[in-house]
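Next up is a structure, given as structure tokens.
Note that one protein chain is taken out, while the other chains of the complex remain in position.
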Amino acid sequence: MNQSHSPDVPTVYLDHSATTPTHPDVVRAMLPFFTKNFGNPSSLYRLSDASRAAIAAARGQVAAALGCSDHEIFFTAGGTESDNWALKGMASARHQDGNHIITSSIEHHAILHTCEYLETQGWTVTYLPVDQHGLVDPGDVEAAITPETTLISVMMANNEVGTIQPVREIGAIAHDHDICFHTDAVQAIGHMPIDVKAMNIDLLSLSGHKFFGPKGTGALYIRDGIRLDNLIHGGGQEKGHRAGTENVPGIVGLGAAIERVTADITGHRQKVGALRDMLAQGIAERIPDSHYNGHPEERLVNNAHFSFPGLDGEALLLLLNSKGIYASIGSACSSGSEDMSHVLRAIGVPPAHGRSSLRLTLGDDNTKEEVKYVLDVLPQVIERLREMGSF
Amino acid sequence: MNQSHSPDVPTVYLDHSATTPTHPDVVRAMLPFFTKNFGNPSSLYRLSDASRAAIAAARGQVAAALGCSDHEIFFTAGGTESDNWALKGMASARHQDGNHIITSSIEHHAILHTCEYLETQGWTVTYLPVDQHGLVDPGDVEAAITPETTLISVMMANNEVGTIQPVREIGAIAHDHDICFHTDAVQAIGHMPIDVKAMNIDLLSLSGHKFFGPKGTGALYIRDGIRLDNLIHGGGQEKGHRAGTENVPGIVGLGAAIERVTADITGHRQKVGALRDMLAQGIAERIPDSHYNGHPEERLVNNAHFSFPGLDGEALLLLLNSKGIYASIGSACSSGSEDMSHVLRAIGVPPAHGRSSLRLTLGDDNTKEEVKYVLDVLPQVIERLREMGSF
Amino acid sequence: MYNETVMDHFEHPRNVGEMEDPTVVVEVGSSECGDRMKLYLKIEDDVIVDVSFKTLGCAAAIASSSQATEMIKGKTIEEAWNLTNMDVVEALGGLPEPKIHCSVIAEDAIRRAINFYRKDQGLEPWK
Partner (left out) sequence: MYNETVMDHFEHPRNVGEMEDPTVVVEVGSSECGDRMKLYLKIEDDVIVDVSFKTLGCAAAIASSSQATEMIKGKTIEEAWNLTNMDVVEALGGLPEPKIHCSVIAEDAIRRAINFYRKDQGLEPWK
């Protein structure tokens, strides 16, 4: 447990799906590119050789993590930009072939709001339902396909309840129908092995700050032969596909971070999986009327998501905060039941459960001790809030 | 002069318009937000207070530099994104009012290629000519206005020849006709005082790495009351106008850098102006058949742009490189006369001059000694190349 | 996100709990966000001599409940009637804009309780 604001309160960060600290090794890799090797990669002179070489190396690191070729990787400013580019770029490039997009109802807003925007521009979008565990049924994907369908976008793993989708099967269906398949893998990187070829993926989004890389960095994998219109026009960077002076330190950090976090996925899964199971089982045992949301097995190895009816999630979050525990809620009070998280609504969580939900997402930097501390504090805090709210 | 690759060759960086090193103070300001204050600004807990406060402070720093309110500043991933957002967002928001855009023929590709894209989407674009010094005539702006015109975009200062446009007059004309006025001020920040209100600017783009801030950071000023469609859809960041987890260290760096570089613009103009004049006069005196491009007075205080007919600019650049001098060419050989820089073509530079052009852009980190070194080396190098190419 | 006064009232809410022998008890719910509050008043000679509450709600709802109960303790029912949710927000030193509505539940509960009391006394409810 780290040092924290007040001497006797520990700091237990359990919100790795929101963001992660940039790993010190990653920061170290980035530093020379701020001050020393600062040359614009587009410049011809020797000073810029280091920038160019560093970008090429980072491209290789990302490609290696996904099982693709270097030239299939394009750097962006984050997962949101990658998602926007994939959807708008593909919709636009294939608008002559059709105007129908299929996605799921539990995508991140970066996908959903982009789809809603495309709907205002003449596209039709099917938002597939999910079962109570958050799973998309590949049969539903197949059934939703029309002659107008040009793009299917289904996330690899959900950011709230952690459910992992049958991406390979969905990709195969897409390809059977000559439809492009995009997956938002922002939450998946580092937590499960990814091979874009074997998984039938044409486009894949990722975001650096979700795996101990820097914020404001991301990438889009674009399979060879897939033609995408540009999202951001201007200079000839990224082989003319994504304009703007390259964020060299950020790209270096993204590369270092993805290499680091994919170096030993098996070990990570064992370690973090054990902590998560200890946490989830401990909660189930100690806290009455607790409900585990998401899929029992097909879920992110670091995700535990619960509802504790009889209290408000935000209040829970803030009391945990005062105990040095940082977590996330499924749905904010200001939004209330009507605005309950679209994910919880889609998996059929009742409003009273939805407003009382808590997401705990672990990382390699968490320890058994920390989990024990949470299992100590959480039941007390929940009991206190339930007592105050029961009548 | 800094230490460099080989012990006896100095390093003289004269390409500040391409990019700048991130200032050590700026890096220092950024560092805590990678590892310590890494919380997602959207998270409710105390850990994220520092991120939120830092973003608010940076917004204030940018606003102070431009003379606007904090809530008129929106962070982006660079000048290119800001330009794309301004043009596409405004074109789209006002498409009911008209489909005509006015810009100049010497804008950066971030503007020109975005305009070309908009042309494929049904917009009409007028590319105004400039005089031999690179100036847009406000009369031409007025004459180009049609009832369909919804947006005028003219850069504050040109990135190649440094010409400063009569932005205030153009803005006044735009407002007389109820047309939105955008200016790309990427090259201007720190080199001249800017007051968006007095200068009649509705939208302004800037990019951090041009003024000793980090690459991959930028901002768009959106005047109160101006409605712009979003470019990047997703989460509710930037008050719902620009989605994506905030690049907190980058934003902090941008704020620190703009505060630093606008703290003493008068002093900067005196210091760098003197160096630039020493350089330009020295070149004019020592190098026969040299041609100073751009405007004699209305130009960026750090910009010197020359043509040296009888040689190739890239060859010149590389020989300078081997002497430790880093500069930029107006137009690359691989492109040749047909593809001569659109800016040089627009100001009527003949192809033989265009291919032999050199841009030297100074910064506060340059010294008199360095300028002397350049004035020593440049004539020799030019003579050698001219000798090799004269017959 | 919340200021220190709000956090203090949230972490250490005043007047929490049930009350023996209250003069009046009401339960109100906000349909907007599902918050619920139970308010107990002990009233003597039109003066609120004791008050307690229970709330299921976010930090803003709990802090507003706590602050509001502090503000009406010892006051006449007329004074309590005139307390608005914005008075409570002000006393808390402000709430984030999207959380303002969470303070309405306390005002609601107090007015509803006062009118219950008045009806009990055979008086017209206030409007």
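We just call them A, B and C in the order they show up, numbering each chain from 1.
Everything that follows uses one rule, which is that a contact is a pair of C-beta atoms (placed from the backbone, for glycine too) under 8 Å apart; a residue touches a chain by one contact, two chains touch by 3 or more.
Since the structure is predicted, the reported quantities are computational estimates derived from the model, not experimental observations.
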| item | value |
| --- | --- |
| Chain not shown: contacting residue from B:63, B:280, B:300 or B:315 | B:315 |
| Chain B residues that touch the omitted chain in the full complex | 310-312, 314-315, 318-319, 322, 332-338, 351-352, 355, 388-391 |
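Please note the rule applied: only the chains that are shown with their structure count from here on.
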| item | value |
| --- | --- |
| Most central chain, Cα average position | A |
| Inter-chain centre distance, chain A versus chain C - centres from mean C-alpha coordinates, in Å | 41 |
| Rounded Å distance between chain B and chain C, as computed from the means of their C-alpha atoms | 57 |
| Inter-chain centre distance, chain A versus chain B - centres from mean C-alpha coordinates, in Å | 34 |
| Shared interface positions of chain B, touching two or more other chains | 44 |
| Contacts with 2+ other chains: residues of chain C | none |
